[in-house]
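The complex is shown incomplete by one protein chain, all other protein chains being positioned as in the whole.
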Amino acid sequence: MTPPTSGQTADNNDHLVQSENPDHPANLIPSLCAKFWTLGWVTGTGGGASIREDDLVYIAPSGVQKELMKPADIYVLSLAAQAQSLDRRNRVYLRSPPNYKPSQCTPLFLAAFTKRHAGCCIHTHSHWAVLVTLILETQGPGRDREFRINNIEQIKGFGRGFMKNGNLGYHDTLVIPVIENTAHEEDLTEFLEEAMDKYPDTYAVLVRRHGVYVWGDNVHKAKTQCESLDYLFQLAVEMKQLNLPWITDIEPVTPRRL
Amino acid sequence: MTPPTSGQTADNNDHLVQSENPDHPANLIPSLCAKFWTLGWVTGTGGGASIREDDLVYIAPSGVQKELMKPADIYVLSLAAQAQSLDRRNRVYLRSPPNYKPSQCTPLFLAAFTKRHAGCCIHTHSHWAVLVTLILETQGPGRDREFRINNIEQIKGFGRGFMKNGNLGYHDTLVIPVIENTAHEEDLTEFLEEAMDKYPDTYAVLVRRHGVYVWGDNVHKAKTQCESLDYLFQLAVEMKQLNLPWITDIEPVTPRRL
Amino acid sequence: MTPPTSGQTADNNDHLVQSENPDHPANLIPSLCAKFWTLGWVTGTGGGASIREDDLVYIAPSGVQKELMKPADIYVLSLAAQAQSLDRRNRVYLRSPPNYKPSQCTPLFLAAFTKRHAGCCIHTHSHWAVLVTLILETQGPGRDREFRINNIEQIKGFGRGFMKNGNLGYHDTLVIPVIENTAHEEDLTEFLEEAMDKYPDTYAVLVRRHGVYVWGDNVHKAKTQCESLDYLFQLAVEMKQLNLPWITDIEPVTPRRL
Partner (left out) sequence: MTPPTSGQTADNNDHLVQSENPDHPANLIPSLCAKFWTLGWVTGTGGGASIREDDLVYIAPSGVQKELMKPADIYVLSLAAQAQSLDRRNRVYLRSPPNYKPSQCTPLFLAAFTKRHAGCCIHTHSHWAVLVTLILETQGPGRDREFRINNIEQIKGFGRGFMKNGNLGYHDTLVIPVIENTAHEEDLTEFLEEAMDKYPDTYAVLVRRHGVYVWGDNVHKAKTQCESLDYLFQLAVEMKQLNLPWITDIEPVTPRRL
């Protein structure tokens, strides 16, 4: 067991991950990740999920089999304490599991929590996401940095943007920025934050040849937006195989009775 | 909790969704939707299902994760009371769940119940359904408004039509009308009803770039017709990828012993 | 409840389908069919399975949702009694479920039991099977009546043939005959029997645009041969999409240490 560091108590704050409530983050992260494993999103220990409740952030550890994760495997850190740290890369955990290392995704999850006040962030290696970034790569420089699709009903599954009310409409174009992958996952953080700055309303960022980060105001929104996005990525790959364009110009249908 | 409106009692008629019987509509809708979620039909809160028993209609709420739905989440309304309403868009619920909004699919489900006396209606966002409508789009105006397939055994899974006995035969052509999607799901209602009028024997209507509505005299028929249709949509997409035609001219085989 | 007919007792012989043993045919057929449903083999009430134990044949009814089937839904008939019947189409059931009709697959299952002494026969509507028959159709008359594949390890999953010991080898060519579909499933019987006569060693017959019948000496063999075949059908479709031939000429590798 790792020795307690500042912020940790001698008993490792195990109470932070102990609850009978299935919706407690320490229970919810394992059950969500097990579900994601069956979807092929987090195979081979790739991908993960993190939940924020007020100041506390719950994170799955590095290298764990996602369908076998247990509440006792979860890290907990304090956003406020983290904000006071001079070195962004030096993270102080309120609670650490005995036999794991922190996830390299941690600073990327934190970006969603601090810059967007998200309540949950999901990272998948879905091969639909990867294929979309590979297909974009073939479209040449300048056109490979955004996934764009419109006129598909499932687009309505996304919020209109940070601090905005309501969802996208059927005719709106969903735009997901794509950032290049880096050798070390933590190094993605600055590019993810850049993309968040440039696309203030996006709830997701694709990482080339790697996967996608999706967040939401709460677990419900992060999870359903992640599902909707994976649905659209799969559809987009199948459309490409059938030579169908992702963007079309469709005249809105006018209901006669209005 | 919303205050009781006309038709609602002070106790919100919660008894309407409380039953030990797994086949009670309030139990069946959640178990069906959980199954549909694993099939990819209702991901990201899209899609849904509704059951009618005599005068009572049970409907899943808007925006719920379909694999997590509970009986307490179900709306109940009376067809007779609804028919007396002057404003079709003003629906009076006998029972409303506390924290949800009614589904935008409601008037479309009601169309199946009132115009076809259906006992169950299912709405999926199956990407096979969406891909079929996209493939049809490429076939030019006039040819994009019907999905047609023949000479596939699974076609026998469909009834011959409203008030008709028996099922389609192997050599019959299954025809499913396609309507254009509208910006607001409720606005689909008039077009769905138009398609029902024009195709009096159909048990399903495809919605372009959106999904499909399928109904049946009872839950069994709606569900198995929906499965058969999804099977055929998947087959049709795979046939397209292999350059095989959906419609063929096949001479019936004559059994020699007859 | 249907009145008892000859061979049936007043109590409908319900004991024939009541057992605590999970391997009893009346329990095994429902559990197998539930598994097959998740594989997409028996959706929309299509397909089915039958088990023979000595003289008794257990059969799923027509039109039942395969993942919901119960032991009480199972028909039982006697092979010996059936053999004495003058009219092949008049089947006498020892036990009939109250609310169902017999499966149209019945005479096809019986063919496997009587002509091959099979212990189990499975019928799937797997779309891989259907696609294989559709691909063959494009290869012109004379070449469309056999599915042939060789040099794939999974071919070893098949027995060498009726009354023969051992299994096919890696370099052997698996040959599955294809018969044309008929308007009525029972009419397939004579063609299935013809194919059995012409291909005495086959354990399966494909039905064009319909699916496949697979049998085996017992449940284990029928089920694993059905799985292996579906694996090969899927592989064959994917090979076709990648323009790879099903039949190749490969020189056997000689182990040096022999």
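Labels A, B and C are assigned to the chains in the order they are written; within every chain, residues are numbered from 1.
Assume contacts are C-beta pairs under 8 Å (C-beta built on N, C-alpha and C of every residue); 3 or more make two chains touch, one makes a residue touch a chain.
Keep in mind that this is a model prediction, so the values were computed, not measured.
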item: Shown chains that the omitted chain touches within the full complex; value: A, C
item: Residue in contact with the excluded chain [from C:S19, C:S62 or C:Q241]; value: C:Q241
item: Sole residue of C:N27, C:T124, C:T189 or C:S228 that reaches the chain not shown, by the stated touch rule; value: C:S228
item: Residue of C:P98, C:G140, C:G166 or C:P252 in touch with the missing chain, whole complex considered; value: C:P252
item: Per the touch definition above, residue among C:P25, C:G119, C:G157 or C:G211 touching the missing chain; value: C:G157
item: Residues belonging to chain A that touch the chain removed from view; value: 40, 43-46, 65, 125, 127, 130-131, 134-135, 137-138, 180-184, 187, 190-191, 207, 209-211, 237, 240-241
item: Touch list for chain C against the chain that is not drawn; value: 151-154, 157, 169-171, 220, 223-225, 227-228, 230-231, 234-235, 238-239, 241-242, 244, 252-253, 255-258
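Just so we're on the same page, only the chains that are shown with their structure count from here on.
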item: Same or different residue numbers at the chain A/chain B copy interface, by half rule; value: different
item: Distance from chain B to chain A - Cα centre to Cα centre, in angstrom; value: 32
item: Euclidean distance of C-alpha centroids - chain A vs chain C, Å; value: 45
item: Of all residues in chain A, the ones touching two or more other chains; value: none
